[in-house]
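Yeah, one chain of the complex is gone here, protein chain that is, but the others are all in their spots.
Just so it is clear, A, B, C and D label the chains in written order, and each chain counts residues from 1 on its own.
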Amino acid sequence: MAQNVGNKNAEALFHLVDARERLTYPDNAAEGITDEGDSYVKTIAKRFFKNKVAVVSLGVFILLLLIAVFATQLSPHPRDAITGQFQAAPYDNFYLGTDDIGRDVLSRLIHGTQVSMIVGLGSVAIYVVIGTTLGLVSGYFGGVVDSFIMRVTEAVMSFPFFMVILTLVSLLGSGIWVVTAVLGVLSWPALARLVRGQVLTLKEQDFVHAAVATGYSTPGILFKHILPNVISPILVNATFGIATAILTEASLSFLGVGVQKPRPSWGNILSEAQSLRVLTAQPWRWVPAGILIFIAVLSINFIGEGLREAIEGETKN
Amino acid sequence: MAAEPKEKKPIVEIRSYKQYFNEGKKSEVRAVKDVSFSIYEGETFGLVGESGSGKSTTGRALIKLGDITGGQIFYKGEDISQIKRRKDLLKFRKSMQMIFQDPYASLNPRLTVKEIIGGALKVHGLETDSNKRTEKVYELLESVGLNKQFANRYPREFSGGQCQRVGIARALAVQPDFIIADEAISALDVSIQAQVVNLLKELKEQNNLTYLFIAHDLSMVKYISDRIGVMNNGRVLEVSNAGELYEAPLHPYTESLLSAIPTPDPESERHRVRTEYDPAYHHYDNLDRVALHEIAPEHFIYCHEDEIPLYRKKREKLLKKARQYA
Amino acid sequence: MKKYVGKRFLTAVPVLLMITIGAFIMINLAPGEPTDLYITPDATVQQVEATRRALGLDQPYPVQYIRWLGRAVTGDLGISFSTRYPVLPIIISRLGPTIVLMGTTLLFSYIVAIPLGIISARKQGTWVDTFLTGSAFVGVSIPNFFLGLGLIYIFAVQLNWFPTGGMQELGVDGSIFSVLRHLVLPVIVLSAFYIANMTRYMRATMIQVYGENYIRTATAKGLAQKVILTKHGIRNALIPVITIVGTDLPRLVGGAIVTEQIFQWPGLGRLTITAIQQRDLPILMAITILSAFVVLLANIFVDVMYAVVDPRIKYD
Amino acid sequence: ACGSDDVPDMEQGAQADGEETGTTPDVSEGDTSTLMVGLTNAPDSFNPFYRPGVAATWVQRFFYDSLLFMPTADSFEPGLAEMTTEDNQVFTVTVNADANWSDGTPVTAEDVAFTLNTIADPAVETTLGTSVAMIEGTDASGVREEGLEELSGLEVVDEKTLTITTKDPVDLNYISEFLGLNVLVAPKHVFEDIELSELPNSEAATMPSVFSGAYQFVEYDNNNYVHLESNPDYYRGEPEIKTIYAQIMNGTSLITEFQAGNLHMTAGGGIGMIPVQDIGMLEELEDVVVEEHPSFNSQYMIINNEKYTDPQVRRAFAHAIDRETIVENLLGGHGEVLSSTYSSASPYKDTDLEPLEYDPELAKELLEDAGFDFDTPIELVVPTGNAVREQSGNLIEQWLEEIGLTVNQSNYDFPTWLSMAQDLDYDIGLMGWGHTADPNIASYLQTGAASNNMAVSDPTMDELIEQGMTETEFDARYDVYSDLQKYMQEQMFVVPLYSDSQFSVQSTSLNGGINEYWAGSLYDVNEWTIDPE
């Protein structure tokens, strides 16, 4: 009630506050911006780190990366050395047993991580560059350039993906870099389309018009103004791309055309389970590999989803 | 209102400008059919009209955001379609700037305010030293009433009004002579609109700018403009001094437009009479003698030659009436 | 519409051409003369030559390609290098099993996934949703060969409920039942991915649709939840879902290489692998155009479906 | 594998009583009229003139008979015909009087002559040149000499008789195996009107319809199964088993299908190969009999002889490889270490010749003596597709590195590897060779031979090979080949690794089936029966 305010210090309370005095009171309106401004990346990171599953997944992924980097140091045995009994169940310091010719399964799994990481990250790096460039160019310039790039994209997309990979890999030899390159060179169309689609809408946005009106050159507009705005979808796409590449490499190895043999990959380790005896009687030789692929892919997928949510949450607001 | 036009020197001349989209296809849109008007140096020219009448399209053509279908546009006496070389283009871009409708959409969400404003400086080589450039950005921010702390922030951290100020600062950065404000205040809250309009007016005086002010809101347009053009369906139907336009709206479309604006005054709203505009009323069979004709000094109407005397008479009547009430 | 579809086919011609040329170059670049593989070590040079001649391999590559193209246009895809059977019947006989496998998979996946996606979306944020999305992630992340091996180990080897591979028991009547029994495991393996994928997509779409203003309008009308879902929700969610169906459809012919291999499914996937191993160029070319053609058809189908589902889309 | 013995129920009783029980036979369980055969390799051709793969030969034998049968590795029996000779140069072939084609036309001497002439025709694509190369009128590779319309060594005496004259006298066993067994007689009336260049692609060659064998070809579902039905008019008696399905599957499925009781037998010998590591799983089964036989096929480490010209270096490679370990650990003992080119399946194997022992120290010494450059990396190519071979590749890499060599292993699929080998684009690599009962290995080791991918060019070797081909008596040949084996071991043009055993696996319910010499096992297929379960 009005009376409750009391008359004691009525003067103190009921005097007009001028503009200068107003500033001495905390300005709530400006609060959102008076504290440290968050960069885009920081905001996304903040959101991302609120997602527990994604954070755990990121941890797993980093762990796998470290394992890949320090494979040699971490492995109890040399990668290809025939050090143990043949096809033995776990014993001594062969924690996951040995394979058909007495190599330590654990050490090979650890080295297999390298393959997956190289193929996953490498192929994605390749296709992101190709896909992004073509998508940007195609979307921004339109017209004949766009039609041509889109036809090529369609053609590449219409190729039976797996068959082409199989053929190219048997053609070029199944080195880890070949697999990486082939996956990279064949996987760009989806991203190119995605980027193109984004560019098509972005280039009609006023901030791009503003950039044109400001006098930026075309590459300046493409790379300084448009590209930063498609980074997020590219990032999400790339994350899922890593997962896909790891799976594809594993499938190729499983079919016997993956990474060259003495070099272990999760897929070629797992492919040994095609032998019924290994499948039924020597689970240590294939179950860990399968679980590793699964965990790697799952965690990357969760990271991707976490990113997607963080980014989309961002754009919605 | 701006000072009386002393010596009127057109900075922009638009002659029979046409813009068709998707020409020849089924989806062809004749966004602009025939637009002619001039803007004088130092004035604010308001452009109003219903949604889709071609206002933005005209503004974009003026700042060379695409090729035009027909007609000619002169800026400072030069046909802008002839500006091709990068050097000339940069000069043109430095001289003309634009403020957009949606304060958020017109700022790149991935760039900081410093990058946005500084970028404009950099492109035109106005401030090559990066420290000096930052100083300059601070200055610009201050001039539009923003704290320099804002420089390292991203647009989405700002309110609409603040964003629009950033947009204005960007436009001002290159020290243009001419600014197109395409619905620069439509997306803002009433309480913020006034802030921005005041700012625009202030800056105009300080920097001796010329504005093309495109808007829906006729009360704001009247408030800010010296002269006003009314567009409908891809054509400019009436061009006049701001005051005269409101006192003596001659074209029936202008009339209907003015009568449709609700005023924040319940009493007058209770007595408002709306006039509707029926485009069929002007169905000219032959466009030969139909054009923008000068009915009175500085007052143009898109009409048939034969209609000129009628409009003149109407003008007299309306002006007389207005004076009575004044 | 008809005209539009016709036009689409026409614009696809250069794409198809590019694909055949690409495939031809790629396959021919592969080292390994087909003839080496089809001839005993004792064969003489003349015999090898005879074989090369018979297969048309003595001609320069461009001539080979043009010849191939010339015949392909008339529907003659040549004969398989390895078996000397005409390619077309081989492809057709492999196409059947693959379509049976993938068709069942897709059908089954959609029937399961679409309701799951809707439930997940409607229960967004609850444990049901968490469980379903979690499972979906497991589904897209589990390598199908790992799952396949696991299922074979448990259900075929240990429990002996299902056969380990093949499509049917031969010489047995009532082969539909037999085929069904053989279908169970591979379909489960393949569906894991498709169900998961579609569930996720459907969920996202439904969430998006339920965020649309027209759903708000429908709610404000006082319609029952069921009516809103069926009359307003699903129909609009179909539009983006068609896109996914469109990308899934081409897999009807090419989606199951690994699974076919694991389960000895006599489909195109296995044919592909054998053909690669045998450098069976005509078969590979045929598979390539077939898949390309199916991609094309799927694209057109998607566009047509858009127009059917979404009245805003009209092609002229 | 099914049915319980304890409680005989009504139906089982009824079945035991008589055959007439049901109008619809219970086809899936205990069907005695359908034989299920498992193959791991698909037959690639049904063309009697052209049989690149061993699976094709095997399947064709169901419906095309050869002149002679070879039930065991060293004996011949009359098939479609009898073959006699007095001077080892003129051979008389007498076609079985009862033998008819399945369309009713009799099998005649003309058919035989037509078949041989066609094989020798230069315009014909064939894999059988060597099988007719002894006939007068052919050149060394079995192609008809220029200027001839027909082979001069063939003469049709009457409807059922024909004489074959060879260029030189040959051992009866030799001609019996090559001409009598390898050549399947084709129906002249079906093939004669077909343009020779079109022959391999013709319907007659791809979907045969006229047969002389115990079975008739019904359908081939590419890469899936071959369906055969019995030939009721088979001259050696209508087969007991009416239907045969030869199903193509991978090794794992082969085992699980046996476990499930869905298969009666597998072919063996490169046709129905059970992964050797997994054979134990079949041996555990009660109603399946597993027999192990030595095989003709053997695995080698081939060596680029242009690069490694010094026999001492090549021998060093052999000493460095612990072949015993391969056989013991990778093959689980189901195989043998090769001393030279022949496995114990071959009657020509020199049993006294011991394989070079595993001795890394010696290997190292040999290399050092030879002044071998240990630092230049050696490219080891391992083809994919054969698990044991891939594993042994890894082991070999290890072993070579243990003696101080630098080895780079690379893997390629077989076609790629083959073309690399032909271009001598390798240092060492793994390769398998298939042999027959005949010991001739000219195509692999003779200078310039088609499959000589090692660039072996050694006069002594060539001479030994030549000699082996011309000798006609077993003992004399044995001696030649014994020398050849010793010379091979000395020179180590290739390092012989191992020969893995063949397994014949069949259900106990099958009477008949594969015997030790699997290639000849089909000779009595018409007599095979399946016990009801």
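The working rule: a contact is a pair of C-beta atoms (placed from the backbone, for glycine too) under 8 Å apart; a residue touches a chain by one contact, two chains touch by 3 or more.
Here, contacts and distances are computed from a predicted model.
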Name per UniProt, for the chain absent here [options: "NADH-quinone oxidoreductase subunit J", "Probable oxaloacetate decarboxylase gamma chain", "ABC transporter ATP-binding protein" or "Cytochrome c oxidase subunit 4"]: "ABC transporter ATP-binding protein"
Partner chains on view for the chain not depicted: A, B, C
Hidden partner chain, touching residue among B:143, B:159 or B:233: B:159
Option from B:19, B:193, B:210 or B:240 whose C-beta touches the chain left out: B:193
Candidates B:13, B:50, B:127 or B:177 - the one touching the absent chain: B:50
Positions on chain B contacted by the hidden chain, ascending: 1, 50-51, 159-162, 189-195, 197-198, 201, 216, 218-220, 222-223, 246, 256-257, 259-269, 272, 274, 277
Residues from chain A at the interface with the omitted partner, ascending: 1-2, 5, 7, 10, 12-17, 19, 22, 25-32, 47, 50, 313, 317
Residues of chain C in contact with the chain not shown: 124-125, 212-214, 216-225, 227, 231-232, 235-236, 239, 309-312
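What we mean here is this: only the chains that are shown with their structure count from here on.
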Cα-centroid distance, chain A relative to chain B, in whole angstrom: 46
Chain C and chain D: spacing of chain centres that average the CA atoms, whole Å: 38
Between chain A and chain D, centroid-to-centroid distance (C-alpha), Å: 51
Shared interface positions of chain D, touching two or more other chains: 250, 252, 256, 385, 413, 415-416
Residue numbers of chain C (touch at least two other chains): 30-31, 152, 157, 276
Set of all touching chain pairs, with the criterion as stated earlier: A-B, A-C, A-D, C-D
Touching residues on chain D, where the partner in the complex is chain A: 250-252, 255-256, 275, 277-278, 280-281, 329-330, 382, 384-385, 387, 390-391, 393-395, 397-398, 409-413, 415-416
Residues of chain A touching chain B in the complex: 32-34, 37-40, 205-207, 209-217, 220, 224-225, 228-229, 231, 317
Contact set on chain C toward chain A in their complex: 14-16, 18-19, 22-23, 26-27, 29-31, 137-138, 140-146, 149-150, 152-153, 157-158, 250, 254, 257-258, 261-262, 272-273, 276, 284, 287-288, 291-292, 295-296
